[in-house]
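Every protein chain of the complex appears in place save one, which is left out.
After this line comes chain A, so read on.
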Amino acid sequence: NDFYKLGVLRINFMTRTLPASKCSHARMNRVGTRLLHLTGFLLGNPLDLPRYHCKPPAEHTTQGPDTQVQMAEREAEPEQQPCSIESHPQVHVTGGEPHPQGHITGSELFGYVGIEAVLDQMRRKAMKTGFEFNIMVVGQSGLGKSTLVNTLFKSKVSRKSCTPNYEEKIPKTVQLQSVSHVIEEKGVKMKLTVIDTPGFGDQINNNNCWEPIVKYINEQYEKYLVEELNVSRKRRIPDTRVHCCVYFLPPTGHWLRPIDVEFMKRLGKIVSIVPVIAKADTLTMEERLEFKETIRHNLQANGIQVYPQREYDEDAEDRIRNDKIRENIPFAVVGTDKEHQVNGNKVLGRKTKWGIIEVENVAHCEFANLRDLLIRSHLQDLKDVTHDIHYETYRVRRLNEGNGGGPVNGSLEKSDGESQL
(Lines give C-alpha, C1' and ligand atoms only; values in the text may rest on other atoms or scores of the structure.)
Protein backbone atom coordinates (compact mmCIF):
# COMPACT_ATOMS: atom_id res chain seq x y z
CA ASN A 1 0.00 0.00 0.00
CA ASP A 2 3.00 2.28 0.14
CA PHE A 3 3.26 1.73 -3.54
CA TYR A 4 -0.38 2.53 -3.81
CA LYS A 5 0.24 5.79 -2.06
CA LEU A 6 3.10 6.57 -4.40
CA GLY A 7 0.84 5.72 -7.25
CA VAL A 8 -1.71 8.19 -6.05
CA LEU A 9 0.94 10.83 -5.92
CA ARG A 10 2.06 9.94 -9.39
CA ILE A 11 -1.42 10.41 -10.74
CA ASN A 12 -1.60 13.76 -9.11
CA PHE A 13 1.60 14.82 -10.76
CA MET A 14 0.15 14.05 -14.14
CA THR A 15 -3.07 15.94 -13.91
CA ARG A 16 -2.67 19.66 -13.84
CA THR A 17 -6.10 20.60 -12.68
CA LEU A 18 -6.72 20.02 -9.05
CA PRO A 19 -9.89 20.33 -7.08
CA ALA A 20 -10.56 23.73 -5.74
CA SER A 21 -8.51 23.10 -2.68
CA LYS A 22 -5.74 24.64 -0.80
CA CYS A 23 -3.00 22.59 -2.28
CA SER A 24 -1.35 23.62 -5.47
CA HIS A 25 0.44 21.24 -7.70
CA ALA A 26 3.64 23.03 -7.00
CA ARG A 27 3.34 22.29 -3.36
CA MET A 28 2.59 18.75 -4.26
CA ASN A 29 5.80 18.72 -6.19
CA ARG A 30 7.75 19.60 -3.13
CA VAL A 31 6.04 17.06 -0.96
CA GLY A 32 6.36 14.52 -3.70
CA THR A 33 10.01 15.05 -4.28
CA ARG A 34 10.70 14.81 -0.62
CA LEU A 35 8.94 11.52 -0.65
CA LEU A 36 11.01 10.53 -3.63
CA HIS A 37 14.11 11.45 -1.79
CA LEU A 38 13.07 9.45 1.15
CA THR A 39 12.50 6.41 -0.98
CA GLY A 40 15.69 7.18 -2.80
CA PHE A 41 17.98 6.80 0.11
CA LEU A 42 16.02 3.87 1.33
CA LEU A 43 16.82 2.27 -1.97
CA GLY A 44 20.43 2.78 -1.17
CA ASN A 45 21.18 5.17 -3.99
CA PRO A 46 20.39 8.59 -2.76
CA LEU A 47 18.80 10.65 -5.45
CA ASP A 48 20.96 13.54 -6.35
CA LEU A 49 18.26 16.14 -6.20
CA PRO A 50 20.01 19.47 -6.17
CA ARG A 51 17.48 21.45 -4.30
CA TYR A 52 15.74 19.17 -1.96
CA HIS A 53 18.04 17.75 0.63
CA CYS A 54 16.77 16.20 3.78
CA LYS A 55 14.98 18.97 5.55
CA PRO A 56 13.09 18.94 8.77
CA PRO A 57 9.61 19.45 7.46
CA ALA A 58 8.32 20.49 10.85
CA GLU A 59 7.02 23.77 9.39
CA HIS A 60 5.39 22.00 6.58
CA THR A 61 2.77 19.86 8.26
CA THR A 62 -0.11 19.18 5.99
CA GLN A 63 -3.36 17.73 7.10
CA GLY A 64 -5.07 14.99 5.28
CA PRO A 65 -4.40 11.33 5.45
CA ASP A 66 -2.36 10.73 2.38
CA THR A 67 0.19 13.41 2.44
CA GLN A 68 0.97 13.58 6.08
CA VAL A 69 4.57 12.72 5.92
CA GLN A 70 5.71 12.61 9.45
CA MET A 71 9.37 12.89 9.15
CA ALA A 72 9.71 14.74 12.38
CA GLU A 73 11.96 12.05 13.75
CA ARG A 74 14.69 13.13 11.43
CA GLU A 75 16.77 16.03 12.53
CA ALA A 76 18.67 16.54 9.33
CA GLU A 77 20.28 19.90 8.62
CA PRO A 78 19.46 21.50 5.30
CA GLU A 79 23.02 21.81 4.15
CA GLN A 80 23.80 18.19 4.69
CA GLN A 81 24.49 16.11 1.67
CA PRO A 82 22.07 13.31 0.75
CA CYS A 83 21.61 11.46 3.96
CA SER A 84 22.40 7.83 4.38
CA ILE A 85 20.51 5.42 6.45
CA GLU A 86 23.22 5.09 9.05
CA SER A 87 22.81 8.60 10.34
CA HIS A 88 19.13 8.18 10.84
CA PRO A 89 18.62 5.07 12.78
CA GLN A 90 15.20 6.20 13.75
CA VAL A 91 13.64 5.64 10.38
CA HIS A 92 11.48 2.61 10.73
CA VAL A 93 11.48 0.02 8.10
CA THR A 94 8.10 -1.55 7.95
CA GLY A 95 5.79 -2.65 5.31
CA GLY A 96 2.75 -2.70 7.41
CA GLU A 97 -0.69 -1.28 7.16
CA PRO A 98 -1.21 2.44 7.42
CA HIS A 99 -1.64 3.77 10.89
CA PRO A 100 -5.04 5.10 11.75
CA GLN A 101 -3.82 8.69 11.68
CA GLY A 102 -2.17 8.15 8.31
CA HIS A 103 1.33 7.82 9.63
CA ILE A 104 3.58 6.95 6.74
CA THR A 105 6.86 5.31 7.47
CA GLY A 106 9.71 4.58 5.22
CA SER A 107 10.00 1.43 3.25
CA GLU A 108 12.98 -0.23 1.73
CA LEU A 109 13.07 -1.02 -1.92
CA PHE A 110 15.33 -3.80 -2.99
CA GLY A 111 15.86 -2.75 -6.52
CA TYR A 112 15.73 0.16 -8.86
CA VAL A 113 12.16 1.06 -9.62
CA GLY A 114 12.51 4.13 -11.78
CA ILE A 115 10.44 6.57 -9.78
CA GLU A 116 12.87 9.28 -10.56
CA ALA A 117 11.71 9.19 -14.14
CA VAL A 118 8.73 11.15 -12.94
CA LEU A 119 10.88 14.23 -13.01
CA ASP A 120 11.59 13.78 -16.69
CA GLN A 121 7.94 13.34 -17.46
CA MET A 122 7.11 16.47 -15.51
CA ARG A 123 9.75 18.34 -17.38
CA ARG A 124 8.50 17.25 -20.76
CA LYS A 125 4.95 18.13 -19.85
CA ALA A 126 6.00 21.56 -18.62
CA MET A 127 7.87 22.26 -21.80
CA LYS A 128 4.92 21.25 -23.89
CA THR A 129 2.36 23.28 -22.02
CA GLY A 130 4.66 26.22 -21.47
CA PHE A 131 4.55 28.81 -18.75
CA GLU A 132 2.57 31.95 -18.24
CA PHE A 133 3.96 34.97 -16.49
CA ASN A 134 2.24 38.29 -15.94
CA ILE A 135 4.33 41.19 -14.80
CA MET A 136 3.10 44.66 -14.03
CA VAL A 137 5.31 47.75 -14.06
CA VAL A 138 4.26 50.82 -12.10
CA GLY A 139 5.96 54.16 -11.78
CA GLN A 140 6.01 57.75 -12.95
CA SER A 141 6.59 58.49 -16.58
CA GLY A 142 10.20 58.60 -17.65
CA LEU A 143 11.60 56.16 -15.11
CA GLY A 144 12.60 53.67 -17.76
CA LYS A 145 9.96 51.01 -17.16
CA SER A 146 9.55 49.94 -20.77
CA THR A 147 13.27 49.95 -21.37
CA LEU A 148 13.85 47.80 -18.32
CA VAL A 149 11.26 45.25 -19.35
CA ASN A 150 12.81 45.04 -22.77
CA THR A 151 16.22 44.56 -21.23
CA LEU A 152 14.97 41.91 -18.79
CA PHE A 153 13.51 39.71 -21.46
CA LYS A 154 15.97 40.70 -24.15
CA SER A 155 13.22 41.39 -26.61
CA LYS A 156 10.90 44.21 -27.49
CA VAL A 157 8.01 43.33 -25.24
CA SER A 158 6.99 46.67 -23.82
CA ARG A 159 4.04 48.71 -25.01
CA LYS A 160 6.31 51.32 -26.51
CA SER A 161 7.96 48.87 -28.84
CA CYS A 162 4.63 47.49 -29.89
CA THR A 163 2.69 50.59 -30.79
CA PRO A 164 3.77 52.25 -33.98
CA ASN A 165 4.30 56.00 -33.97
CA TYR A 166 4.53 56.07 -30.23
CA GLU A 167 4.21 59.56 -28.80
CA GLU A 168 5.23 60.46 -25.31
CA LYS A 169 2.18 62.16 -23.92
CA ILE A 170 1.16 61.92 -20.31
CA PRO A 171 -2.42 60.66 -20.19
CA LYS A 172 -4.87 62.50 -17.98
CA THR A 173 -5.81 59.45 -15.92
CA VAL A 174 -4.09 56.24 -15.04
CA GLN A 175 -4.48 53.69 -17.80
CA LEU A 176 -3.68 50.02 -17.85
CA GLN A 177 -2.26 48.62 -21.03
CA SER A 178 -1.27 45.02 -21.37
CA VAL A 179 0.82 43.48 -24.11
CA SER A 180 1.35 39.74 -24.50
CA HIS A 181 4.13 37.90 -26.21
CA VAL A 182 5.21 34.30 -26.47
CA ILE A 183 8.95 34.02 -26.08
CA GLU A 184 10.90 30.83 -26.40
CA GLU A 185 14.25 29.71 -25.10
CA LYS A 186 15.74 26.22 -25.50
CA GLY A 187 12.38 24.73 -26.20
CA VAL A 188 10.70 26.30 -23.20
CA LYS A 189 7.86 28.57 -24.17
CA MET A 190 6.69 31.40 -22.02
CA LYS A 191 3.65 33.56 -22.54
CA LEU A 192 4.73 36.83 -21.09
CA THR A 193 2.25 39.59 -20.42
CA VAL A 194 3.50 43.03 -19.49
CA ILE A 195 0.95 45.33 -17.91
CA ASP A 196 1.92 48.95 -18.04
CA THR A 197 0.38 51.82 -16.11
CA PRO A 198 0.98 55.11 -17.90
CA GLY A 199 -0.26 58.13 -16.07
CA PHE A 200 0.48 56.85 -12.58
CA GLY A 201 1.76 59.61 -10.34
CA ASP A 202 2.11 62.12 -13.13
CA GLN A 203 -0.76 64.44 -12.40
CA ILE A 204 -0.80 67.35 -10.04
CA ASN A 205 -3.43 65.69 -7.92
CA ASN A 206 -2.55 62.06 -7.55
CA ASN A 207 -5.16 61.15 -4.99
CA ASN A 208 -6.30 57.57 -5.42
CA CYS A 209 -4.25 57.05 -8.53
CA TRP A 210 -3.70 53.50 -7.31
CA GLU A 211 -7.37 52.61 -7.49
CA PRO A 212 -7.51 51.61 -11.17
CA ILE A 213 -4.58 49.32 -10.50
CA VAL A 214 -6.17 47.69 -7.45
CA LYS A 215 -9.33 47.24 -9.44
CA TYR A 216 -7.48 45.56 -12.29
CA ILE A 217 -5.71 43.12 -10.03
CA ASN A 218 -8.90 42.15 -8.26
CA GLU A 219 -10.65 41.73 -11.57
CA GLN A 220 -8.07 39.17 -12.64
CA TYR A 221 -8.55 37.27 -9.39
CA GLU A 222 -12.28 37.38 -9.95
CA LYS A 223 -11.93 35.99 -13.45
CA TYR A 224 -9.89 33.09 -12.18
CA LEU A 225 -12.30 32.46 -9.33
CA VAL A 226 -15.30 32.43 -11.59
CA GLU A 227 -13.61 29.95 -13.87
CA GLU A 228 -12.59 27.79 -10.96
CA LEU A 229 -16.08 27.68 -9.51
CA ASN A 230 -17.59 26.78 -12.83
CA VAL A 231 -19.40 23.48 -13.07
CA SER A 232 -17.59 22.37 -16.18
CA ARG A 233 -14.19 23.86 -15.99
CA LYS A 234 -11.56 24.27 -18.59
CA ARG A 235 -8.64 21.93 -18.28
CA ARG A 236 -6.21 24.73 -17.89
CA ILE A 237 -7.64 27.90 -16.44
CA PRO A 238 -6.10 30.84 -18.29
CA ASP A 239 -4.05 32.66 -15.74
CA THR A 240 -4.17 36.42 -16.13
CA ARG A 241 -3.46 37.18 -12.49
CA VAL A 242 -0.63 39.58 -11.86
CA HIS A 243 2.26 37.50 -10.57
CA CYS A 244 4.62 40.34 -9.86
CA CYS A 245 4.43 44.09 -9.64
CA VAL A 246 7.67 45.97 -10.15
CA TYR A 247 7.44 49.38 -8.54
CA PHE A 248 9.86 52.02 -9.78
CA LEU A 249 11.23 54.50 -7.27
CA PRO A 250 12.78 57.71 -8.55
CA PRO A 251 16.43 58.05 -7.54
CA THR A 252 15.99 61.08 -5.32
CA GLY A 253 18.47 59.75 -2.82
CA HIS A 254 16.42 60.97 0.13
CA TRP A 255 13.41 58.96 1.26
CA LEU A 256 10.18 57.29 0.19
CA ARG A 257 7.62 59.78 -1.00
CA PRO A 258 4.05 59.74 0.32
CA ILE A 259 2.72 58.38 -2.94
CA ASP A 260 5.20 55.48 -2.82
CA VAL A 261 4.20 54.65 0.74
CA GLU A 262 0.49 54.74 -0.01
CA PHE A 263 0.79 52.63 -3.11
CA MET A 264 2.96 49.95 -1.59
CA LYS A 265 0.86 49.78 1.55
CA ARG A 266 -2.27 49.02 -0.39
CA LEU A 267 -0.85 46.81 -3.05
CA GLY A 268 1.51 44.88 -0.82
CA LYS A 269 -1.54 43.08 0.51
CA ILE A 270 -2.83 41.84 -2.81
CA VAL A 271 0.18 41.31 -5.03
CA SER A 272 3.92 40.65 -4.71
CA ILE A 273 5.71 43.96 -5.00
CA VAL A 274 9.34 44.20 -6.04
CA PRO A 275 10.57 47.78 -5.55
CA VAL A 276 13.48 48.93 -7.69
CA ILE A 277 15.43 52.16 -7.82
CA ALA A 278 15.13 53.36 -11.39
CA LYS A 279 17.84 55.12 -13.39
CA ALA A 280 20.33 54.31 -10.69
CA ASP A 281 23.26 55.72 -12.64
CA THR A 282 22.51 59.01 -10.98
CA LEU A 283 23.61 57.82 -7.55
CA THR A 284 27.15 57.22 -6.41
CA MET A 285 27.86 54.06 -4.43
CA GLU A 286 27.62 55.72 -1.03
CA GLU A 287 24.44 57.55 -1.97
CA ARG A 288 22.98 54.30 -3.21
CA LEU A 289 23.69 52.45 0.02
CA GLU A 290 22.29 55.28 2.11
CA PHE A 291 19.18 55.50 -0.02
CA LYS A 292 18.55 51.78 0.20
CA GLU A 293 18.99 51.84 3.95
CA THR A 294 16.52 54.70 4.26
CA ILE A 295 14.01 52.96 2.03
CA ARG A 296 14.21 49.73 4.01
CA HIS A 297 13.75 51.71 7.16
CA ASN A 298 10.76 53.56 5.69
CA LEU A 299 9.21 50.30 4.52
CA GLN A 300 9.55 48.78 7.94
CA ALA A 301 8.21 51.86 9.67
CA ASN A 302 5.10 51.75 7.51
CA GLY A 303 4.57 48.03 7.80
CA ILE A 304 4.95 47.38 4.10
CA GLN A 305 5.77 43.84 3.05
CA VAL A 306 7.59 43.46 -0.20
CA TYR A 307 8.55 40.27 -1.99
CA PRO A 308 10.07 37.98 -0.76
CA GLN A 309 7.93 38.25 2.34
CA ARG A 310 9.49 36.94 5.49
CA GLU A 311 6.40 35.09 6.68
CA TYR A 312 6.14 32.92 3.58
CA ASP A 313 9.58 31.44 3.85
CA GLU A 314 9.03 27.74 4.11
CA ASP A 315 12.20 26.52 5.66
CA ALA A 316 15.60 27.57 6.75
CA GLU A 317 17.15 27.21 3.32
CA ASP A 318 14.58 29.50 1.78
CA ARG A 319 15.00 31.92 4.63
CA ILE A 320 18.73 32.17 4.14
CA ARG A 321 18.38 32.68 0.43
CA ASN A 322 15.65 35.23 0.80
CA ASP A 323 17.42 37.03 3.61
CA LYS A 324 20.26 37.71 1.24
CA ILE A 325 17.79 39.17 -1.19
CA ARG A 326 16.02 41.17 1.48
CA GLU A 327 19.27 42.78 2.54
CA ASN A 328 19.70 44.09 -0.95
CA ILE A 329 16.23 45.34 -1.70
CA PRO A 330 15.48 47.61 -3.46
CA PHE A 331 17.69 46.81 -6.41
CA ALA A 332 19.30 49.78 -8.13
CA VAL A 333 18.86 49.18 -11.83
CA VAL A 334 19.77 50.72 -15.13
CA GLY A 335 18.19 49.61 -18.35
CA THR A 336 19.14 50.03 -21.97
CA ASP A 337 18.90 48.29 -25.27
CA LYS A 338 22.01 49.77 -26.85
CA GLU A 339 25.26 47.91 -27.17
CA HIS A 340 28.74 49.30 -27.05
CA GLN A 341 32.23 47.91 -27.31
CA VAL A 342 34.10 47.58 -24.05
CA ASN A 343 37.49 45.86 -24.05
CA GLY A 344 36.65 44.06 -27.22
CA ASN A 345 33.30 42.74 -26.03
CA LYS A 346 29.90 43.93 -26.95
CA VAL A 347 28.06 44.93 -23.80
CA LEU A 348 24.71 46.46 -23.09
CA GLY A 349 25.34 49.88 -21.71
CA ARG A 350 24.87 53.61 -21.64
CA LYS A 351 27.64 55.64 -23.11
CA THR A 352 28.43 59.01 -21.60
CA LYS A 353 31.34 61.36 -21.80
CA TRP A 354 32.74 60.11 -18.55
CA GLY A 355 32.41 56.41 -19.05
CA ILE A 356 30.21 53.54 -20.09
CA ILE A 357 27.70 52.19 -17.62
CA GLU A 358 27.49 48.46 -18.17
CA VAL A 359 24.07 47.13 -17.38
CA GLU A 360 25.12 43.56 -16.67
CA ASN A 361 28.13 44.44 -14.59
CA VAL A 362 27.32 43.91 -10.92
CA ALA A 363 29.86 46.50 -9.93
CA HIS A 364 27.90 49.11 -11.85
CA CYS A 365 24.27 48.32 -11.15
CA GLU A 366 22.08 45.57 -9.84
CA PHE A 367 20.22 44.68 -12.98
CA ALA A 368 21.69 41.18 -13.01
CA ASN A 369 20.43 40.60 -9.47
CA LEU A 370 16.94 41.70 -10.43
CA ARG A 371 16.93 39.51 -13.48
CA ASP A 372 18.11 36.52 -11.50
CA LEU A 373 15.44 37.11 -8.91
CA LEU A 374 12.61 37.59 -11.33
CA ILE A 375 13.49 35.01 -13.92
CA ARG A 376 16.20 32.63 -13.01
CA SER A 377 15.45 31.74 -9.43
CA HIS A 378 12.12 32.99 -8.22
CA LEU A 379 9.81 33.02 -11.18
CA GLN A 380 7.97 29.89 -10.14
CA ASP A 381 7.93 31.06 -6.56
CA LEU A 382 6.30 34.32 -7.58
CA LYS A 383 3.57 32.39 -9.31
CA ASP A 384 3.16 30.12 -6.31
CA VAL A 385 2.89 32.96 -3.86
CA THR A 386 0.31 34.62 -6.07
CA HIS A 387 -1.71 31.44 -6.34
CA ASP A 388 -1.37 30.14 -2.81
CA ILE A 389 -1.49 33.30 -0.84
CA HIS A 390 -2.82 36.33 -2.60
CA TYR A 391 -5.41 34.50 -4.65
CA GLU A 392 -6.54 32.43 -1.70
CA THR A 393 -6.96 35.53 0.43
CA TYR A 394 -9.10 37.04 -2.27
CA ARG A 395 -11.07 33.85 -2.66
CA VAL A 396 -11.77 33.54 1.04
CA ARG A 397 -12.93 37.09 1.18
CA ARG A 398 -15.17 36.72 -1.82
CA LEU A 399 -16.70 33.47 -0.77
CA ASN A 400 -17.38 34.77 2.70
CA GLU A 401 -19.04 37.79 1.22
CA GLY A 402 -21.01 35.68 -1.20
CA ASN A 403 -22.25 33.07 1.26
CA GLY A 404 -22.88 35.46 4.08
CA GLY A 405 -20.58 33.51 6.34
CA GLY A 406 -21.22 29.88 5.46
CA PRO A 407 -17.96 28.36 4.35
CA VAL A 408 -17.92 26.14 1.31
CA ASN A 409 -15.91 23.10 2.34
CA GLY A 410 -15.61 23.61 6.04
CA SER A 411 -11.99 24.57 6.09
CA LEU A 412 -11.59 28.03 4.83
CA GLU A 413 -8.98 29.29 7.26
CA LYS A 414 -6.04 30.82 5.57
CA SER A 415 -3.33 28.28 6.17
CA ASP A 416 -0.60 27.56 3.75
CA GLY A 417 -0.53 24.32 2.00
CA GLU A 418 -3.78 22.88 3.16
CA SER A 419 -4.56 20.03 0.89
CA GLN A 420 -7.70 18.09 0.40
CA LEU A 421 -6.78 15.05 -1.48
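Side notes on the structure shown:
By definition in this document, a residue touches a chain if its C-beta (ideal position, glycine included) is under 8 Å from a C-beta of that chain, and two chains touch if they have at least 3 such contacts; residues count from 1.
Assume contacts and distances are computed from a predicted model.
Not shown: a single chain whose UniProt protein name, out of "Septin 2", "Steroid receptor RNA activator 1", "Phospholipid-transporting ATPase" or "creatine kinase", is "Septin 2". Screening A:S141, A:S178, A:Q309 or A:Q380 against the full complex identifies A:S141 as the residue touching the chain left out. When the whole complex is considered, the residue among A:V113, A:M127, A:I170 or A:I320 that touches the unshown chain is A:I170. The missing chain, though absent from the display, is touched by one residue of A:T284, A:Q341 or A:S377; that residue is A:T284.
Looking at A:S155, A:N206 or A:N328, the residue that reaches the missing chain in the full complex is A:N206. On the side of chain A, the interface with the absent chain consists of residues 140-144, 168, 170, 202-207, 250-259, 261-262, 278-279, 281-282, 284-285, 294, 297-298, 301-302, 350-358, 363-364, using the contact rule stated above.
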